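Mind having a look at this structure? Questions to follow.
For subunit A:
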Amino acid sequence: MSEPILLSARGISRSFGGLAAVQDVTLELRQGVVTALAGPNGAGKTTLFNLITGHLVPDRGAVELKGESILRQKPHKVALKGIARSFQDLRLFGSMSVYDNVLAAIEPTPWLWQPGGSSGAAARRLEVERALAATGLEELAGTRAVDLSYAETKFLSMARIIATGAPIWLLDEPASGLDPASRSRFVKLVRDATAAGVTVCLIEHNLDIVTELADRIAFLDQGRKLAEGTPAEILGNAELIAIYFGERRE
Partner candidate 1 sequence: ATEPYVLGTLFPMTGLLSELGSIYTAATALGLEHVAQDKRLSQPIVLKAQDSQSTPQGGAVGMSKLANVDRAPYVLVGLTGVAKAAEPIATRAKVVMVNGGGVGPDLAGLSPYFWNIIPLANQELPTAFSWMKRNEIRRVALIYLDDPLGNALRKGLQDGLPAIGAALVGEFSAAPSAQQFSAMIAKIRETKPDLVYVASYGTQQTQIFKQLRDNGITQPLMTYSVGGTPSVAALPESEGLLFTSQVADWDAKDPLTRRFVEGWRARHKDNPSTYAQNYYNAVLLYAQLIERLEKEGKPLNGDTLREGLATGTFDLVGGRARFSPSGAIDMPTQLNRVQNGKFEKVS
Partner candidate 2 sequence: MIAYLVNLATLIAIFGIAATSLNLLIGYAGIFSIAHAMFFGIGAYVAAQVALTFSADFLVAALAAAVAAAALSLCLALPALRVRGEYFVAASLGLQMMASTLFAEAHGFTGGVGGLVGIPPARILGFDVASPDAFLVLALACLALTLLAVRTLMRGSFGRSLMALRDSESAAEAFGKDVRALKTLAVVIGCFFVGIAGALFAFHMAFVNVESFTLEQSVVLMAMVIIGGAGTLTGPLVGVIALLSLPAALSFLPFIPSTQIGTVQQFIYGALMTLLMIFRPSGLVGLSRG
């Protein structure tokens, strides 16, 4: 692995009450590499994302972006540094149109005026249109997010991320519940992005998608990282397979 490390979480832990949701986990995301987070339900995958993006504060450990610590920074600060994420439960801006959902996601400052004047605004509109085209939502640009069908909401969630142009994407189960046709469309979206150098970390239970997309798999169970490696290594590990697919272990 020669690509530079962009984002790293080292030895981070977080517990809720007595439950250690994430324990001493280290994760390194390299430029242009797709890392899949796999593991049973409740392994701590979503929590790990929340710890990286500042939605939760780790009890211990360090989080660095290009060598600079982003620990304890507010989520919006982390986002502005180029980390875009999706949510397992989507969290769209329900009452806004598809178009405004994407536009609101990429307008950089929360203040009264936007930098770049009208040319900046025009550039952003272009960006939005590109993202909508990539996800096949152009026709629905004026529809409110709450009125979308299931697959469409999933793609809107992706469109928001694509439009930000962020170099790092953290995707939490973006393809669950998609039908096979939509799934292939999703796979293509991620492929195009990585080809353009985007670094992706993906939580996904569907093995077909994981094997199709992932360069590396990090395997979590009960808050700990049990293994990390290429898909071949992980899927060849009988013990992990037993935890993830296999006959009951208890």
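As a selection rule, all candidates are chains of the complex that A comes from, given by their letters.
FYI, contacts are C-beta pairs under 8 Å (C-beta built on N, C-alpha and C of every residue); 3 or more make two chains touch, one makes a residue touch a chain; residues count from 1.
Only a predicted model underlies this, so the values are computations on that prediction, with no experimental measurement involved.
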Candidate touching subunit A in this complex, from 1 or 2: 2
Complex interface listing, subunit A residues touching candidate 2: 53, 55, 74-76, 79-80, 84-85, 87, 91-96, 100-101, 103-114, 145, 160, 164
